[in-house]
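Of the protein chains in this complex, one is absent; all others appear in place.
For clarity, chains are labelled A, B, C, D and E in written order, and residue numbers in each chain start from 1.
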Amino acid sequence: MDYLGLNDLIKRALEEDVGYGDITTRSLVPPEQRARGVFVAKSPGILAGIKVSQSVFAYLEPEISFESFKNDGDELEPGDVIAVVRGRAVNLLTGERLALNFMQRLSGIASKTRNLADMIKYNKAELLDTRKTTPGLRVLEKYAVGIGGARNHRFGLFDGVIIKDNHIKTVGSIQKAVCTVRQKVPHTIKIEVEVTTMEQLQEALESHADIIMLDNMDVAQMTEAVNIVNGRAILEASGGINESNLIEVAKTGVDFISMGALTHAAASLDISFNIVDAD
Amino acid sequence: MDYLGLNDLIKRALEEDVGYGDITTRSLVPPEQRARGVFVAKSPGILAGIKVSQSVFAYLEPEISFESFKNDGDELEPGDVIAVVRGRAVNLLTGERLALNFMQRLSGIASKTRNLADMIKYNKAELLDTRKTTPGLRVLEKYAVGIGGARNHRFGLFDGVIIKDNHIKTVGSIQKAVCTVRQKVPHTIKIEVEVTTMEQLQEALESHADIIMLDNMDVAQMTEAVNIVNGRAILEASGGINESNLIEVAKTGVDFISMGALTHAAASLDISFNIVDAD
Amino acid sequence: MDYLGLNDLIKRALEEDVGYGDITTRSLVPPEQRARGVFVAKSPGILAGIKVSQSVFAYLEPEISFESFKNDGDELEPGDVIAVVRGRAVNLLTGERLALNFMQRLSGIASKTRNLADMIKYNKAELLDTRKTTPGLRVLEKYAVGIGGARNHRFGLFDGVIIKDNHIKTVGSIQKAVCTVRQKVPHTIKIEVEVTTMEQLQEALESHADIIMLDNMDVAQMTEAVNIVNGRAILEASGGINESNLIEVAKTGVDFISMGALTHAAASLDISFNIVDAD
Amino acid sequence: MDYLGLNDLIKRALEEDVGYGDITTRSLVPPEQRARGVFVAKSPGILAGIKVSQSVFAYLEPEISFESFKNDGDELEPGDVIAVVRGRAVNLLTGERLALNFMQRLSGIASKTRNLADMIKYNKAELLDTRKTTPGLRVLEKYAVGIGGARNHRFGLFDGVIIKDNHIKTVGSIQKAVCTVRQKVPHTIKIEVEVTTMEQLQEALESHADIIMLDNMDVAQMTEAVNIVNGRAILEASGGINESNLIEVAKTGVDFISMGALTHAAASLDISFNIVDAD
Amino acid sequence: MDYLGLNDLIKRALEEDVGYGDITTRSLVPPEQRARGVFVAKSPGILAGIKVSQSVFAYLEPEISFESFKNDGDELEPGDVIAVVRGRAVNLLTGERLALNFMQRLSGIASKTRNLADMIKYNKAELLDTRKTTPGLRVLEKYAVGIGGARNHRFGLFDGVIIKDNHIKTVGSIQKAVCTVRQKVPHTIKIEVEVTTMEQLQEALESHADIIMLDNMDVAQMTEAVNIVNGRAILEASGGINESNLIEVAKTGVDFISMGALTHAAASLDISFNIVDAD
Partner (left out) sequence: MDYLGLNDLIKRALEEDVGYGDITTRSLVPPEQRARGVFVAKSPGILAGIKVSQSVFAYLEPEISFESFKNDGDELEPGDVIAVVRGRAVNLLTGERLALNFMQRLSGIASKTRNLADMIKYNKAELLDTRKTTPGLRVLEKYAVGIGGARNHRFGLFDGVIIKDNHIKTVGSIQKAVCTVRQKVPHTIKIEVEVTTMEQLQEALESHADIIMLDNMDVAQMTEAVNIVNGRAILEASGGINESNLIEVAKTGVDFISMGALTHAAASLDISFNIVDAD
């Protein structure tokens, strides 16, 4: 987590939740009172985001103590103690919900990713995420995907090229599109082309596309595509892939499999934060 | 959607996705070329967030045309046309992913909420959301909950009081906690107390708490609580409630039922955006 | 002062005053030179905002020493030493005006509030502030009102409901307005209705409004209202209340009295900051 | 009002007041309903800030109609119609308080300034404001001072030089301080020196200070200073000047008189905003 | 120029120059007075940034008229009219310096780039920029490089990989570094390795690096490298390249030549803005 924007994100999220003040805690808890809080796993999964949660408390109280017993990527069993926080009671009470909201969501993504990645761990194919992330949280969600054991696809529209159907229509042919893009984008970036038919695949190959995305193909088509390409381009399967056909897709021999569900369909992992007697 | 911060949110989310520029589109599509894009439902559900998606395109191109055929709250069937966007092709291509990310997530929340709210629609109990929302998106997610047919609980720590176990320990008794808070917070805010036992319930009642949250009680306990309270306070059931026990909980006679899953466990609804021949 | 936005506010205010640099001090004072500055009361009043002033200096020089001899809420007599600051001379010279501007304004509000609150301290009625605060300073000004001994009304339009004449006209009746609002806002928020006549008062009562604001009524009307309501709703007097009729209003038996003058007509308290020989 | 930061200021102030939404108005008023609102003076004074109030409504609804019947600087009598706003009822209801808070505070400053400026309008001396303004509102408050008929002193620490006692102590002598500053600051800026005695005045004169501030001198001393200086420097009286001695000070023959009270002790002017039947 | 951050950049730059107001213009020019201003080239070169300058005026006055007679990339001769602006005189006077500062700097970069690019236009080698840009202006400066006829290298540290000597030392060998990076970064990004010797070149080749940067090699070494590599990797020459050896370097047969001087050593192009009689 070397993310320059993390503090800004935490600030905005705290302002969203706390607004002009935590009126309950402010009314009841003396500012100097200290407390101890414990993060405990309540269901099995993979931890992600512990540094983000730590940063939430550090934002509220720079000298807070945050002792972690698990690291990002570790497997959690119900009852596992994840971390212990010691500091001013008001800050524990004010920060706990946001710290949990981050940790639970990111761990949910890491857990779902791990499950899926493990299904194909003996295959060549690697699992990829997509741009179907929560607006504003892409850095964190892609980080959680990595923790879960999958690979990150391009971050956004600025650091990778995917020529889609609409782009192709605009210029007239895959050949022309690949050629045009290659002359304009930095020479450090590979050119990916999305294809839906074998004819397009052939054209993409002839255009020397670096990566070819097989979009919404069935397993038979993908197998054929792998044979045709025969190592001359990187192949990425995409669209309509889920838990029940993932292994089959991996067996076709594609290099990568991208799944939006890693980020847009992962439920939060159940984790609790209990404040115990004073520190 | 009268949300003052919407444009800032869209700006940040676009910057996240587009960064210094959409290098594929910029390389291939002439700036003046126009296109038409269509949002189409791909699975059944409830629409939410159409204005947010419209605002994404309007941010990129103020004079873009956005014609909607469905409104927030409408039921969607696969194949339903939701909206048609007409504008510069570059802006349709650059904005589509973010527009979808918002619309799919919010519709996912609205759809899940509608399902659950419908289960108890003939009961007195109303469904409530919680603060278990995605950091940075609380306004939008609570809006989607409302579209789905549930009620919003307090927005954050600043506009409602919930006295929890940790607060009670601090001051010594429910009685004292309620009394202290009532003297300090604006007189416009009701005092809610979280209780886990019948003894605490009794104490909360005697303290004239306005709302009592029955935390993690089973159905038998909730029924008893309803009988004891007998209208002297508003009762809110919370914790451990899911699709399978929701109806039973509603039948106990509580006034409100809060469920974090409305926001933290809703998968995105499947919606596509297809760019068709020029406008 | 647990206000998350305080540092942003101080930053903006320093940038307003200091701009691209304090050209006098920069030209004359060696950066390493140290000094000692003393805040001294020059007229009697109530101190408020000492932490804000401390934060101004801490913003400029995190390790500055700020020793306070008075706390917010303390009575000040001319000549009282409020605090002593020790740090780099350039920072004392650059920060003093802003530190004073905050402390003087907030102490002015606290002093005016204390005077008025003391006038009715043996009455049931509590004094309330309003939304007539300085744009951008509401958190601080409401804090100063609290220090002065009055109670805060709702913070803004988002955390409390007041149904005013214009709202009533829109929906047709108080009854309908109260009923509509109650179904839409969080169940944690009380419903307040503004009334100007006894007929409206009666209707508000029948609508089970939680709080009724008696707007611009004279003392006789308020007395009648108190009798009519007889504890069935909270009563708040508002409009046209000033130092000369405050006690009379309090004697009518209303529960709360709101006065905009607490914040919009309070002059700054006279406080000086003297830099003395080096530290 | 050509102030680049105005929209940011309005945005922050609206967010402060409206937060995540005006829950009363949103619940009751249909978004499409239109209304008409009228600003009416309730006490006599000088108008200032009408463009700021207009910008508040324009921020909420760019195409709102704002028709003004008075301009900044005009005298107001109770009952005078200042402006009429026509637009969506929700925006009138949501924006009115902030529009009033700006207009009332700025008009309060302009009114107080006009009163004082008029007292010395047949004298050579001009009235000046100071840096004793509300943090965050300096541009607006100094604008209101100008509308009231006084002159603006330096805006902040960056656009003017005042060598004060503490600066002098640092370098050893007025002579050396003036000389040092003159070599370092832009040649476009005059050098002002604060003096409290006739000896310092003499030294400032000999240092060729452009402006000499007579700090906390009595009328006799000021008169003597005027005679000594005899036009060789601009003279500014400052400190301890109020309504009762202002004329006397002006009669001493000083060129400028600065008074912090113009901004830090001006009460808001009473102005109302009434929403009348639909537009 | 589809740069999302352009308006923020212009806003900050205007605030830097204009601050609380253009005191000269405000004092002298009536707000309603209109004028016409003309951008005229004063030395030969290549135009870049005309849209940026237009956006400066549009920021101050959205409905301003900006008519351009030259486009980015056009050759300018002294006396050429570049554009004519018609609007309020105050906005022309306030915005002219910033509009010029942008247009002159960007045109300076485009002009220098065009000169150098033209020197090697019959060679295979393409000219590249670097990350040696002005902090805060990278998007604009890289845009100007493109206008001048060179190619953009990676935008920053996030969208391209260059393994430098220090990275290699860390992991022990080029082989290991390339292999590690390839497993971690998105599969859409090519791996570039910086080498200074023929041994390193050999190792980079064997590691299947996509791009090899020949750092600070002389022409003989580069020629040898081209022969060794023989098309198995993209070759980029870097370091110590200037106007006098550029052609020789291009003749070695490398694919790309990167030069920091395109952005860090380009003087502004001389362009004037004359305000002529009213419009």
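Going forward, contacts are C-beta pairs under 8 Å (C-beta built on N, C-alpha and C of every residue); 3 or more make two chains touch, one makes a residue touch a chain.
Keep in mind it's a predicted model, so treat the numbers as computed, not measured.
*Asks:* Have a look at E:Gln54, E:Thr133 or E:Gln200 and name the one touching the chain we're not showing.
*Replies:* E:Thr133
*Asks:* For the chain left out of this view, which of E:Arg12, E:Lys124, E:His208 or E:Arg232 touches it?
*Replies:* E:Arg12
*Asks:* Can you work out which residue in C:Leu4, C:Leu76 or C:Val90 touches the chain that's missing from view?
*Replies:* Touching the chain that is not displayed is residue C:Val90.
*Asks:* When the complex is taken as a whole, what residues of chain A touch the one chain not shown?
*Replies:* So the residues of chain A touching the unseen chain are 2-5, 138-139, 155, 159.
*Asks:* Since one chain isn't shown, list which residues of chain D touch it in the complete complex.
*Replies:* The list for chain D reads 128, 151-155, 158-161, 186-190, 192, 210-211, 234, 236, 255-256.
*Asks:* Which parts of chain E face the unshown chain closely enough to count as touching?
*Replies:* Contacting residues on chain E, toward the hidden partner: 9, 12-13, 16-30, 33, 35, 89, 93-94, 97-98, 100-102, 104-105, 131-139, 155-159, 161-163, 166-167, 169-171, 177, 180-181, 184-185, 189, 261, 264-265, 267-268, 275, 277.
Definition applied: only the chains that are shown with their structure count from here on.
*Asks:* Tell me which of B-E and B-C has more C-beta pairs in contact.
*Replies:* Of the two interfaces, B-E and B-C, more C-beta pairs touch across B-C.
*Asks:* For chain A versus chain D, what separation do you get between their C-alpha means, in angstrom?
*Replies:* Once rounded, the distance between the two centres reads 52 Å.
*Asks:* State, to the nearest whole Å, the distance from the C-alpha centre of chain A to the C-alpha centre of chain C.
*Replies:* Measuring from centre to centre gives 45 Å for this pair.
*Asks:* Which residue numbers or ranges of chain B touch two or more of the other chains?
*Replies:* Correct list: 18-22, 26, 94, 138-139, 155, 158-159, 161, 189.
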